[in-house]
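The structure under discussion appears below in the form of structure tokens.
Removed: one protein chain of the complex. Kept in place: all other protein chains.
The block that comes next holds chain A.
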Amino acid sequence: MTVIEAKGALERTRTPSPPHRARRRAGNRADQLFLLPAVLFAAVTVVYPLVYSVLQAFQDVGLREVIRGGAEWVGFANFADQFGRAEFWQALWLSLVYTVGTVVLTYVGGLALALLFVREFAGRNVMRALLMLAWILPTVVGANVWRWLLDGSYGLLNAVLRGLGLIDGDLFWLGQPGPALVSVIVATAWSFAPFAMILMVAGLQGVPAMLYEAARIDGASAWQQFRHVTLPALRPVSVTVMLLIFIFAFKTFDTIYLMTRGGPGGATLTLPLYAFQEAFEFRRYDTAAVATTVMLLVPLVLSIFYFRSLRREEAA
């Protein structure tokens, strides 16, 4: 703001008289005090639980230690224990499969919806509002809707498949490992896709019309326009969408817990459910903290990688 001021004014700002300086210092202190509630709030609700959780990963913590304190410091022993367990790696692997599956499905679904809704057509706003319900609905409602849809005895999906003559008898989608994993991925992508759509509609609206015009003059087909104009122009938005969905999906607990509780046979026991089971069912708070620490690190590393690449891109 001071750049557009007159030179003399700038000089006055840079070398204020002592009474002015004192007033500014007092003003700064006042500003900082106004920030204090927000800083305290963040410290209490974010920093403290985070540090507390990470510290638990380095201690021997059961129910007794949570209540009475006195947890013994064990260094990396909990990490060594967990990294030596097939169950832990299985949970991490399932988390990655679930997350990548959700990101791909959400991105494709969101992009398809964005391409549809960026055009003008009758009933567009109503349809878009209806689609947004999937994002707005409480997870408990969405997950139970999917449980009902996929129910082997009464589910709508089986009724349709039976009607088409594609299956005979009951098919329990959530009772078999492979279908259960696919089901929770589809249900999660269904709820995230409208959010991705909104971001990508904004991205599509920012693509200059003249690029398409030039492509058409050059004889580009609709697919070529999409491939060589739309997708490159959407790249920054696409990366943001994928990163956000990755972070949302990687920490998702409620949808999976409500649909399968991590089953059948641990087929959908992702890292958040594994941590929950360790802490609140088996009362092993220390090994649960190892899982949550890993859960923290994976998106963190991904975010750092993303922001670095963003900076490189901006610099170029």
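As a working rule, a residue touches a chain if its C-beta (ideal position, glycine included) is under 8 Å from a C-beta of that chain, and two chains touch if they have at least 3 such contacts; residues count from 1.
Definition applied: contacts and distances are computed from a predicted model.
*Asks:* If you look up the hidden chain in UniProt, what protein name do you find among "Carbohydrate ABC transporter substrate-binding protein (CUT1 family)", "Protein-export membrane protein SecF", "3-isopropylmalate dehydratase large subunit" or "NADH-quinone oxidoreductase subunit E"?
*Replies:* The record names the chain that does not appear here as "Carbohydrate ABC transporter substrate-binding protein (CUT1 family)".
*Asks:* Please pick, from A:L36, A:I217 or A:A316, the residue that touches the omitted chain in the full complex.
*Replies:* A:L36
*Asks:* Which of A:N78, A:S238 or A:T260 touches the chain that is not shown?
*Replies:* Selected residue, touching the omitted chain: A:T260.
*Asks:* Which chain A residues would touch the chain omitted from the figure, given the whole complex?
*Replies:* Missing-chain contacts on chain A: residues 26-27, 29-30, 33-34, 36-37, 40-41, 62-64, 66-68, 151-153, 170, 172, 174-177, 260-266, 277, 279-283.
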